[in-house]
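Removed from the display is one protein chain of the complex; every other protein chain stays in position.
What follows is subunit A.
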C-alpha cells in the first residue's frame, strides 16, 4: 500500500534558488524597459523646463518678479510684463470650467444612469469623444466666422440689460472677448470631463445605488448625495486635467481673444492670454522679447503646476473622509 509518506519521499524537494531562464531574462528586461520609459518621460519634462528657464534668464534678470505685476508689453522700449495675460488666462479658464463642469458631470450622469437605452447613449458618447478630434485651429475659425456673429446680439443684450453688473459692463461689447474664448474652451474640455467622469461612475459598485434606493431615496437624491460624492475624486481629476488643457490652449485664444494688452473687469471686452501672447509675437520677436516670451511660458507652466498640486491636495482630502 502506498502511503502519503512514500509519495513524499519520491518527489525531490523543489529548488527555490534563482534560475537563469528565458522567463527571468524577459522579466528583468521588461522591468528595465519600463524603467527607461518612465525616466525618459520625466527627463523630457525636466529638459523642457530647464531649457525654458535658461532661455528666459535674461528677462528674469531684467524684470524679476515685477514681470508678474507689470501691465506693459512694449517691444520698442523693451519693457515687458504679463499681468493682463495672467488675468486673461485665469478668467477664460474659469469661464470654461464654470460651463464645462455642470454640463460634463450632467452628461456623464445621463450616459451612465440608464435614463435612456444603451443604443441611444452609445452614439452620443461616441460623438462627444469625436469633439476632441477637431483641430483647435478649426474651432478658432468656426468661432470667428460662425459663433461670434451668432452671439453678437446676445452680447449686446447682456450689455444692455445687465450692463450695471461690472462683468457685463464696459463700452459696446466686442466680438472678440473673454467670454467667447471661455465658451469655445468649454466646448474643448467638456469631452474630457465627460469621459473621465463617466468611467468613474461606471466603476462605482451597483450596490451603492441599490443601497441608497432601498433606503427610500429617489433617483436624484441617490445621484446627488451618494454617487457624485462617491465619484468626487474622479470628477476632480477630470476637472484638473480640463483646467490644464484650458490654460494651455493656444490657437483658440490667439485667434479669438483680441490680444488686447489690458485688464478689463468686463468679460465682454477683449483681453489677452499667455498662450495667445506667445503665439502671436514669437515670429517677429527681438532678443529680449523672445526671452520675455519664454519667461511668460515659464509663468504658465508654474501656474499649471500650482493648479495640479492643489488638485492633488483636494483629491487626497476627499479620499479619506475623516
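In the analysis below, a contact is a pair of C-beta atoms (placed from the backbone, for glycine too) under 8 Å apart; a residue touches a chain by one contact, two chains touch by 3 or more; residues count from 1.
Here, contacts and distances are computed from a predicted model.
Trainee: Assuming one chain is omitted from the figure, identify its UniProt name from "L-cysteine S-thiosulfotransferase subunit SoxA", "Sarcosine oxidase subunit alpha family protein", "Phosphate ABC transporter ATP-binding protein PstB" or "NADH-quinone oxidoreductase subunit K".
Mentor: "Phosphate ABC transporter ATP-binding protein PstB"
Trainee: Of the residues A:60, A:90, A:124 or A:217, I need the one that contacts the missing chain.
Mentor: Considering all chains, including the one not shown, the answer is A:217.
Trainee: Residue-wise, where is subunit A in contact with the chain that is not depicted?
Mentor: For subunit A, the residues touching the absent chain are 114, 117, 205, 207-218, 221, 225-226, 229-230, 320-322.
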